[in-house]
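The complex appears here minus one protein chain, its other protein chains still in place.
And then chain A:
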Amino acid sequence: MRAGLACLALVPALAACEGRQSVLDPAGRDAAVMAELFWWMLGGAVILWLLVNGLMVYVSRLNRDALSVRAATLLVVGGGIVFPTVLLAVLLSYGLSEMPRQLAPGTGLSVRVTGELWWWRMEYLPEGAETPVISANELRLPAGSRSELRLGANEVIHSFWVPALGGKTDMIPGRETRMSLEPLEPGEYRGQCAEFCGDSHALMAFGAVVMEPEAFREWLEHEATDAAPPATEAARAGRAVFLAEGCGSCHTVRGTPADGTIGPDLTHLAGRTTLAAGVLPMTADALKRWIADPRAIKPGARMPGFDHLGDARLDLLAAYLEGLE
């Protein structure tokens, strides 16, 4: 990232700006432009702050005598009117000229994201495709091109945000909003809901994975396939538990009778980097904890607890789900 002058003075502090959810550690074009703009604005702000408050200290501490009325009038006119008008005009013309590019429509892939309580429904629609590839709780985008995001919500308002890639847009029931993102650097980042949406607002995140275009195409093709049949004895038993317990009334696992749409699609669950919308790691242990008592992890979660299954059957379920790559 090419940064402004202010940035150079803050090199040690830059380390503190890193992070997979950081505005200041950009991996997409929009985020990079805004990060650079921020450093310039910060530099300007620091200088202006020092000038105004330095003047205050000077007149109230260092030189308390009466100074010229002319200088004072010049200060009001110059500092209050002329200087800010010029500076703001420059800032506005640069800042607002960024908008058309950031709001430009995507050129290939389109993803429809729907905010649920408290998870994300993801529907991938590659250019020219008729039916979407349905997934959940993880956004994968190809690097180097601008993808379109169509946003909606079911019960309450959410806001879709991947800081490392670009700005956020609200998801509003009854409306469709849109934005676009142009990721540049492949890697794993994190997105999070930014509009307060109730009890577990804090626990509504998702993994955002930027991939090389070719790898992305392969991933999407795999994502469109049906679930892999269980490979082990335990997994087969786990599938039986899954179907017997009625998990399929809320969840879909393509290629099985489970076709519910209330909860997230689980067809390729184990291929995701996180579980429960960015809250837990994708491990057998986490799967068990989640299924046994989702509300202990995510207050208010809609999914009921299955701790009555007992440890053994939970193990089987986890084995089955872990195999859904």
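Points worth noting:
Quick note on the criterion: a contact is a pair of C-beta atoms (placed from the backbone, for glycine too) under 8 Å apart; a residue touches a chain by one contact, two chains touch by 3 or more; residues count from 1.
Here is the rule we use: contacts and distances are computed from a predicted model.
Note on the omitted subunit: UniProt lists it as "cytochrome-c oxidase", one of the names in "Phosphoenolpyruvate-protein phosphotransferase", "cytochrome-c oxidase", "Ethanolamine ammonia-lyase small subunit" or "Fe-S cluster assembly ATP-binding protein". Listed residues A:112, A:140, A:190 or A:268: the one in touch with the omitted chain is A:190. Of A:79, A:187, A:213 or A:305, it is A:79 that touches the chain left out of the display. Interface note for the absent chain: among A:41, A:184 or A:284, the touching residue is A:41.
Not every partner is drawn; the one left out touches chain A at residues 16-24, 30-31, 33-34, 37-38, 41, 45, 48-49, 52-53, 55-57, 59-61, 64-69, 71-73, 75-76, 79-81, 84-85, 88, 91-92, 95-96, 98-100, 102-103, 151, 155-157, 159, 161, 163-164, 166-170, 172-175, 177-179, 190, 192-203, 299-300.
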